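Below is one structure, written out as structure tokens, with a few remarks after it.
Note that this complex is displayed minus one protein chain, with the remaining chains in position.
Letters A, B and C name the chains as they come in the text, with residue numbers starting at 1 for each one.
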Amino acid sequence: MIAVLKKNTTEQQMSTLVDWLRAQNLDVHISQGHNYTVLGLIGDTSAIDMDLIASLDIVESVKRVSEPFKQCSRKFRPGDTVIDVGGVKIGGGHFAMIAGPCSVESREQIIEVAKSVKAAGATLLRGGAFKPRTSPYDFQGLKADGIELLLEAKKETGMPIVTEIMNAAHLPLFEHVDLIQVGARNMQNFELLKELGRTDKPILLKRGLANTIKELLMSAEYIMAGGNYRIILCERGIRTYETYTRNTLDLSAIPLLKELSHLPVVVDPSHATGNSKLVRPMALAGTASGADGLMIEVHNDPIHAACDGAQSLTPEQFAETATKVLQIRALLAE
Amino acid sequence: MIAVLKKNTTEQQMSTLVDWLRAQNLDVHISQGHNYTVLGLIGDTSAIDMDLIASLDIVESVKRVSEPFKQCSRKFRPGDTVIDVGGVKIGGGHFAMIAGPCSVESREQIIEVAKSVKAAGATLLRGGAFKPRTSPYDFQGLKADGIELLLEAKKETGMPIVTEIMNAAHLPLFEHVDLIQVGARNMQNFELLKELGRTDKPILLKRGLANTIKELLMSAEYIMAGGNYRIILCERGIRTYETYTRNTLDLSAIPLLKELSHLPVVVDPSHATGNSKLVRPMALAGTASGADGLMIEVHNDPIHAACDGAQSLTPEQFAETATKVLQIRALLAE
Amino acid sequence: MIAVLKKNTTEQQMSTLVDWLRAQNLDVHISQGHNYTVLGLIGDTSAIDMDLIASLDIVESVKRVSEPFKQCSRKFRPGDTVIDVGGVKIGGGHFAMIAGPCSVESREQIIEVAKSVKAAGATLLRGGAFKPRTSPYDFQGLKADGIELLLEAKKETGMPIVTEIMNAAHLPLFEHVDLIQVGARNMQNFELLKELGRTDKPILLKRGLANTIKELLMSAEYIMAGGNYRIILCERGIRTYETYTRNTLDLSAIPLLKELSHLPVVVDPSHATGNSKLVRPMALAGTASGADGLMIEVHNDPIHAACDGAQSLTPEQFAETATKVLQIRALLAE
Partner (left out) sequence: MIAVLKKNTTEQQMSTLVDWLRAQNLDVHISQGHNYTVLGLIGDTSAIDMDLIASLDIVESVKRVSEPFKQCSRKFRPGDTVIDVGGVKIGGGHFAMIAGPCSVESREQIIEVAKSVKAAGATLLRGGAFKPRTSPYDFQGLKADGIELLLEAKKETGMPIVTEIMNAAHLPLFEHVDLIQVGARNMQNFELLKELGRTDKPILLKRGLANTIKELLMSAEYIMAGGNYRIILCERGIRTYETYTRNTLDLSAIPLLKELSHLPVVVDPSHATGNSKLVRPMALAGTASGADGLMIEVHNDPIHAACDGAQSLTPEQFAETATKVLQIRALLAE
């Protein structure tokens, strides 16, 4: 960590600060310039409150030189991490095609969608059982019954399943779930992350609507600090001033996350855009940006079919998109 | 709810949609113009997925006419709600002055700060016991011990206490806490909100970093839907592109929240700005904007004292600020 | 336009508003529901100040049903517009590969870069002569001399050139420039847009850092309203809270702009990311999202070469990227 002191700092003020820093077990390397003094802080700076130092009157600015994330960093583990999800590999060249309905609604629905997305090339089945909704009066999902139905679809099709957890107390229900999703709103629910760190389940960690790339990696770090290294990161759009799309899909996060971390990264173009017409182009763009997988909403319900169009793709649209996605993957691998 | 259909919608498409809407128990009022058709949907539209309808190909746009929040709305309860927190009233003309350290660190610290902020006019004592930290390697608070120390400070000074909860499983530890804080990162931790709705404790609900005013009210609605009506809203800054301040304090949210809702609203200028020099002007501005209270960090530790300045105010700075705040309050009440 | 009136609006208030609206030459279609009254406003609503109506006490909300843009709308002209820039076609299946240095620095530099990007597949040469800089003390470009050097490079290589204009008074200097760029900071410099609307030059209009997709189209509309229909839109990143990248490239804007408008859309991955390592993946992603072209910074100067890396690509990196881009284009066209 580097702290730049203001020009008019007195010797007395500086030595008070330096003594305090040394009492925190840091080596302090002082480099005096004409216009400012730079303190280089060496040692375990991760426990130091950067904001506290930055807020001192004599301090011009503070800068972390080393990244705050460790176990998820590519410096820590240079090779790509490959995650095995119920026999399906993700990362390190293995591409995940995750598809399924927004919510599990019935046995017929989930099995029909599962079969159709499998036929179209999907490798994992997604479906919401516990649904985070802005309003307490909105449909909150089928909950435990939804997970039961997903497990039936898994048995029927052989596809591993992914579904969202909202409460660590529900963990027993997720025993046979292959990949547990942490939704955007819970990305900094640190208590939930800690509990998931104590499991041996693969975790799909979605980026929060207002969270930075660094914060996403720090949330992965929370899970890893507990001993669970099987994490897949997911970009699903961030909140900006633009209102034409529901969120703004930040695709530059993909190559950046893959440079900073060894963890696999997937893209969810359905939630990001909230508009079925944008799902295909954003699925292709996400693939071209280097993602390790996609997560796409596919439905088969009649109101959509009748009126043609929704955030979800039809199975036919998904199949057509999946074909192009695999062609781009092949092209990148050349 | 109003749905505007596109110009080229066929009779067949429209009647499929109208039939489906009526099957959802809605009255549909059709008003046909030259360039578009407007469907007025009457009935309980709160259970209708607005995004689903908006995403249909034949739909130009959808608009909720009635607000999605109910019990927290001023339409539902026109008069100001007054919350009693351990004998201290907040709202409806009662102003709360909440002060204390960021984290509870020791018995001596919390009691010393409690005494000094009480002397300076504070009516509630704040102090962090469970701390949400971006990094798993940062200090996570004294936890249960921190709450014990707060309770000792309460006994010593008679001030009701407020501290943050991060996990519903910790609720038994909060039995004697007077006001339970839900932090910004947990504003949409719906499972936690539901649990708090089942308690009879006053809740201080902080606005999330990227949450809208509507979403803040919907989160209050989650707590109220469970039967707990004792909620105080808190503006503490939102995330924007500006980096000079830690967050951007959105003071226009204060009069807006007070127009939309009957719940009391307080302002936290310390976390919003992350800069002690901005705390006083933003405390005065928040008061002038019509807030029902302030929440201010006050410290007494030596590194701050030595180097003069931090996000926290010294007890002396707090006392001077509190005096001006009360003068502005008096002026507004004239 | 649709205006929803509040429940407690009196007959008297409503008729005052309706009379005023009719005095603005609008037909008013009143549709009274149980809970609200909807006014459908028919006629030329483009001159009506939506904010003024929305701000009236009796008005719950106002909504434009028709888009505010006209000539740039795909409803106005369904087929893709193809722009001819000095013999190079852009749009309607014609892909533009625009490359060159950030700033024109010398005769040798611009000619060398021009030759190398041409060899690598570039079809237009870019280079900054007038440079918008945040600081008045930063290098402001070679100005008129820079344009002269670009024209020499054009003569030498036969490539049409594109460079930025910052002041309508400079227009005479742009006589032989093939494509005039309006930079992000001037996207709403309406006086400049009006002047450009009176020329017959193709215009490359960059999206402002905080401008919506609608505002970008409205700025195109300013140019078109003057009679100049030769406009190419450019997505170059928007300003968000994320600080790891310089801006956030909004690739979902590409398919959206192409749905809303008939104008060609290109992507500038260099300025958006400010990081050479992200240029290639974002160039590929932009292509996969359906863009009609790319605009990429390419350099040849020694400090970059020596230290390997910058926002700009080397000619070799550009050539490698261009090859993949064209493969993705071919794949999309299948």
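Before moving on, here are some points about what is shown:
Quick note on the criterion: a residue touches a chain if its C-beta (ideal position, glycine included) is under 8 Å from a C-beta of that chain, and two chains touch if they have at least 3 such contacts.
Note that the structure is predicted; figures quoted are calculated from it, not measured.
Touching the missing chain, out of C:62, C:218, C:249 or C:265, is residue C:218.
Within the set C:27, C:145, C:191 or C:316, the residue that contacts the chain not displayed is C:191. For the chain left out of this panel, the touching residue among C:79, C:136 or C:172 is C:136.
Think of the hidden chain as still there; on subunit C it touches residues 13, 16-17, 20, 46-47, 49, 51-52, 55-59, 68, 70, 132-139, 166-169, 185-186, 188-191, 194, 208-210, 215, 218, 221-222, 225, 239, 246, 274-276, 303-304, 306-311.
On the side of subunit A, touch with the chain left out of the figure occurs at residues 2, 4, 29, 31, 33-36, 38, 40, 42, 60-61, 63, 65-66, 210, 239-241, 243. Residues of subunit B in contact with the chain left out of this view: 210, 212-214, 238, 240-245, 248-256, 259, 272-273, 277-278, 281-282, 284-290, 324, 327-328, 331-332.
Heads up, the rule we're going with is that only the chains that are shown with their structure count from here on.
Common neighbours of subunit B and subunit C, by the contact definition above: A.
Seen from the Cα centre of subunit C, the chain whose own Cα centre is farthest off is B.
Rounded to a whole number, the gap between the C-alpha centres of subunit B and subunit C is 39 angstrom. Centroid to centroid, with C-alpha atoms defining each point, subunit A and subunit B lie 26 Å apart.
Each chain gets one centre point, the mean of its Cα atoms, and the points for subunit A and subunit C are 31 Å apart. In subunit B, 210, 239 are the positions where the chain touches two or more neighbouring chains simultaneously.
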